[in-house]
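Excluded from the complex is one protein chain; the other protein chains are retained at their positions.
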Amino acid sequence: MFENILSVEEVSVAYGAKEIVHGVSFNLRRGEILAIVGESGSGKSTILKAINGLGGVVTDGQIFFDGREITNLDDNSRRKISGESIGMIFQNAGASFCPVRKIGAQIFESVAAHKNWTYAEFESRAGVIMKNINLDAKILNEYPFKLSGGMAQRAGILAATILNPKLLLADEPTSALDTITQVSVVKELLKLRERQNISIVIVTHHIGVAAYMADKILVLRDGRQIEVGTKEQIFKAPQEIYTRELIKAAA
Amino acid sequence: MLKPLIPDHLSLITVPALALILVAIFAQYLTPFDPYAQDLTRALTPPDSVNLLGTDRYGRDILSRVIIGSQTTILSALALLAVISIVGSLIGAVCGFKGGRVDTILMRTSDVFLAFPQMVFAIAAAGALGGGLFNAALALALIGWTKYARISRSLTLTIRKMPYIDAAKLAGTGSAGILINHVLPNIAGPILVTAALDIGTIIMELAGLSFLGLGAMPPTAEWGAMMNNGRSMLQTAPWVILSPGFAIFLTVAIFNLLGDKLRDVIDVRGNRN
Amino acid sequence: MKKFLAAMISAGILISGCGGGNSVADDKNTFTYGTVAYGVAMENAGTNPHESYSGWSTIRYGIGETLFKFNEHMELEPWIAESFAQIDDYTVQIKINDAAVFSNGKKVDGEAVKKCLEHLIANHDRAPHDLKISAITADGQTVTITSTEKVPALLNYLSDPYGCIIDIDAGFDDKIVVGTGPYRAVKVTDTQIDLVRNENYWGAVKPKLEKIIVRSITDGDTLTMAMQNGELDAVQGLPYSSLKLFDNDNFKISQVDTSRVYQAAFNFDTPELQDLNVRRAISMAIDKENFTKVLLDGNGTAAVGPFPANLSFGDNAVHAAAYDLDGAKNLLAESGWIDTDGDGYVDKDGKNLELRYLTYTSRQELPLLAEAAQANLKKIGVKLNVNATDNYKTFLRDGEYDIFSKAIVTAPTGDAEYYFTSHIVSGAVDNAGHYDSAEISRLENELHNTFGAANRSALAVQMSQQILDDCALFYASHLRMSFVMKNNVVGFYAHPSDYYEITAELEKK
Amino acid sequence: MRKYILSRMIQLVPILLGITFLTFGMMQFTADDAVDKIYEGSVSEEIKSAKRAELGLDKNFMIQYGNWLGGVITGDMGRSFISGKLVFETFAEKLPATIELMLVSILLTILIATPAGILAAVKQNKFPDYLIRALSFIGNSMPNFFVGLLLIYFLALKLNLLPIIGASVIMPALTLTISMGAKYTRQIRAVVLEELKKPYVMGARSRGVSEFTILTKSVLPSILVPVITLLALSIGSLLGGTAIVETIFMWDGVGKMAVDAILMRDYPLIQAYVVWMAIIYVVINLAADLLYRFLDPRIRYGENG
Partner (left out) sequence: MVLEVRHVKKSFNGRAVLDDINFSVDSGECVGIVGRSGCGKSTLAKIIARLINYDSGEIFIDGELQMIFQTPEDSFNPRKTLGWSIAEPLRSVKSDKLSVVSDLLEKVGLPADYAKKYPHEVSGGECQRAAIARAISVNPKILICDEATSALDVTIQAQIINLLKKLCREKNIACLFITHDLNLLPKIADRVIVLHGGKIVEENSTAEIFKAPKSPFTQELLSADLFFQNLQSLPIFFNAR
């Protein structure tokens, strides 16, 4: 067991010829939650996608996951860890499912990419998780568009965690939800960490969400790392003017 | 208004397109020979140093006929397009903006026209109206306008919901002012793109009607008609048919490229967010 | 989804399976013939000879036969008839060949012929006017025909395809008739006739092919390529420009000069054309030589009058004004037509000399003549507006033309009178120009009462010359007809009458 | 769903009325008098007016239209001016050939253009994409009559691969396929590219699903609806295209029939052709609409509740 489940070292990410993220570094231990905060265009989602190989090219630096380098992994090796060791949830979970197919089939399809489970086996395992996250088992037989925002987000959590990954990447998981639903989703994520000791990287522009659930906070602006530290450090003694502004503006 | 529409990188394809249009406009000054002068002693001469693209069965210079044919083909296509896109867009914009009974009547009418496959209707209408390039164009126009009416209506409906329309209303601008200042300038871009992408199709359809003998009448030099007249010589004098054929191909290709480029440029602008 | 893919793949296999390769049946017993001359537009779609021009199809494709036939000099020979006797100026007696039988096995006797001719007169639009029959009587193998007036060319008329002898009792169902020819129609549509061998054929030479398919292919290029490709055994009506493609060992060409002429009639109702100078100027401006040489690719001869030179009353006997642009301009000027405004067209009283030239396209040479004439006349400042439409009859009916150009077989029966009565005399059905000449009327009256080829020929020359002197029409070219066939085809010849195509001699080696 | 079908059927009624009215009016406006056509001049005016009365041609326009419409519905559309045959019979006789040509063209188009479009999208801005785009651009810029002539020249004449007349549907179908397929390939490419940008593709990737599975199981079903819509729309240009192609290849279908009829001013046949083509087009579009309602669960189960 390595101490750090995820190490991002001096990583720069580019889309095409344009470098979007410049030299970002952070570490994440098992069971830790890191929030990446910043305003739109700051590159927070870019770095998350680069970790999971979903777009952009790491032009500099290295990313280690569970002691193994995963910088710019080739597609086949990437597929082996995606979904099984690293789960991901998105801002609009409903849209992360194909609109013309049933949820269950799609989640089973990703399971089948890694394990030899039968559908019945999958259903029973999914049932356990669904009970934990207050999700009706019936939704497996539903189409994505039939789900409310909160339901869809829970289905996203189910799809991301069914194979018990070590790391969960969450890209603005609450931004599309209204305040009341936001709370419930954030609480589910915290419960998840307690149950599975899963590490989470959450990207959010919502300082409140970060303050509520993160252990560590990374402040990003224009693709540059402004500050990184524990929640207490960041809120108690922000070193940078921008961090201060951000917190002040949020209040 | 055109300034933000034609940025520098568009010029690469606008050059040949404009060149084509200029050739079409000044065709009669560019032909090396009289495109209608027969010289049976030189009939079906293969391309040589005198007749660069050879001659047809009447000994007419094919290069000259292709050049003058550009006038017939391109200018009539552009004129047709100008009429249907402007008329269609105005109808659509008024429908979308006014709504109500005007909208219902005009849109049901366009439904009926849209229910006809365009070429089928054009073939029949050209037949009913009698041949001739003008009638062929009219036949295409009868259906063609509906497309623009539809597009401009749906664009107008979208624009009507935009906050800047509310802002203009709050600014005290009347219906006409809103239509002229806010609606029309904003549908102009997409309409222009549609029209540009349509040029090739219209050219091909007009030529197709002429090819069937329902468009330009002999001896008018029109590319489709020239191909029809040259059909029997595909083997013995291929230059007769290949020259107008490639002229159509080249023209359509250039205008298609222009349309594609225009769409990319305008789309990129439109999708900035 | 899987099912969908499977369906797509199997469909793909199906297509590639049924496509590809050349599906030409090189079967010695089947003959595929492509022709431009069959179809609705030619008014000969069908095999009932008593309907419009369908008799041409009955004769051409070997389904039926007439009482007499023409030899290659356009002289009459017996066919179903064995012999004839001219009883008097009004009566002719015809003896039917005893061997003749219809394809259904029924004997051709006098009664059958009588029934057929009576049905013809009752139903056909042209035959009664030509034949003027008052009575027909039958007795065994003899038929006696009495006419209301003198009809010197009666036997010639009876040899027109409408005179094809068919079994009336067998009916006309599905456009199929029962004739006496070497082949029997089994399926007749607007675009195709399927024929099989007539096992009962009575002629000396028995038909050799089991099956013949006559396909109407009105598009000359398709015809050319299908022939080149080997999909057809023989074709009729190739575009002239294509003929040179078949000038090699793989093909044979049979050619013959016909009395088909390309003519144009001036409409005497048009005020401008009532002036002889204008008509003559236009006639003089037509470059017939180059039209024939270049646009017909040499497949014909420049015409002077209505009849080809190989007929005794043909072009060698008449004369017309020669091609002469300056002469034409002078004539126009003489009548006051001068280009005063410099627009390239002559004008008088502020009006350009602008004429409507009507023609049709189903004869491929006509639009060519039209365009050539248009360019020719432009040189003398006359503007022609060409209207080439297969709907020309409407325009003819409505009088919307100044010049009407058509192709016509002027001596289908080897006799000149038919042409004059149908096209030239005042009030004739096809007198499109409304030409009305007292001299012509007088000569026609004389011709009508004259028996004997030499005398008739002399009158025909006079009449032709009268037409040319009046410049009532101009004649561009006489057509040379060509059949192209594979080199293994024998017994397939172009005939000057344009009537006989498929005969018992036809076979594939 | 049933209610929807019914309401669409009802909506169809005014459209069909409009189509028939327009067709009838257009021909009425220009057509020659049918009676003149029947008698070709040689008959007295009394007989003609009697015939007019018999055919109902002396009635006013709307009554004539009504009679004609009744004929369209019962399949009695009069006789051809030229051949004298029943119009509906002639049309029905020639329709199968056109339908065969269209079906083969559509099938070929789907078989060629769908994989090509998908390949181009998947390999965006790589060699296969450039090649497919270049080819489809060329195909898109060539009028089908030019394509047809070139095909004849190369395939039939130079390579002697395919028969020219009647016997085979391949050449005319290929001609239609080239222009339709070119357009269709571009559209499929655009649709697939659009689809590949959708978040669910990234979602599936993040779950470790292979590209092939994403493409076949998610992308393909998702593009079915736009693809069917595109196909249904292209039927329109296909119907027009058949007229040209049938004429070039002497394919004995309704398109060639119509062109011949126009050249000979055989108005009853033209009328039948226009009306029935429009009706077929409308019905195909309706069928496509219903089909994708059935295929797309979002519409099937009503996205808005």
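Observations
When the chains are written out, they are named A, B, C and D in that same order, and each has its own residue count from 1.
Quick note on the criterion: contacts are C-beta pairs under 8 Å (C-beta built on N, C-alpha and C of every residue); 3 or more make two chains touch, one makes a residue touch a chain.
Keep in mind that what you see is a predicted model, and the values were worked out from it rather than measured.
Among the chains on display, the ones the left-out chain touches in the entire complex are A, B.
For subunit B, the residues in touch with the chain missing from this view are 1, 4, 162-164, 166-173, 181-182, 185-186, 188, 269, 272-273. Listed here are the subunit A residues that touch the chain not shown: 39-40, 178-180, 182-183, 186, 205-209, 211-212, 232, 235-238, 244-251.
Rule of thumb we're sticking to: only the chains that are shown with their structure count from here on.
Ranked by how close its mean Cα position lies to the mean of all protein Cα atoms, the top chain is D. Comparing the CA-atom centres of all chains against that of subunit B, the greatest distance is found for A. Separating the centre of subunit B from that of subunit C, both taken as means of CA atoms, is a distance of 44 Å. We define each chain's centre as the mean of its Cα atoms; on that basis subunit A and subunit C are separated by 87 Å. Residues of subunit D found to touch two or more other chains are 152, 157, 217, 221, 247, 263, 265.
Residue positions 213, 231, 234-235 of subunit B each touch two or more of the other chains.
Of all possible chain pairs, those that touch are A-D, B-C, B-D, C-D.
Contacts from subunit B toward subunit D in the complex involve residues 108-109, 111-113, 115-130, 200, 204, 207-208, 211-214, 224, 227, 231, 234-235, 238, 241, 245, 248-249, 252-253, 256.
Across the interface of their complex, subunit C is touched by residues 36-38, 40-41, 43-44, 57-59, 131, 213, 217-219, 231-237 of subunit B. For subunit C in complex with subunit B, the residues that touch the partner chain are 219-221, 224-225, 228, 239, 241-242, 244-245, 287, 290-291, 293-295, 361, 364, 367-368, 370-372, 374-376, 378, 386, 388-389.
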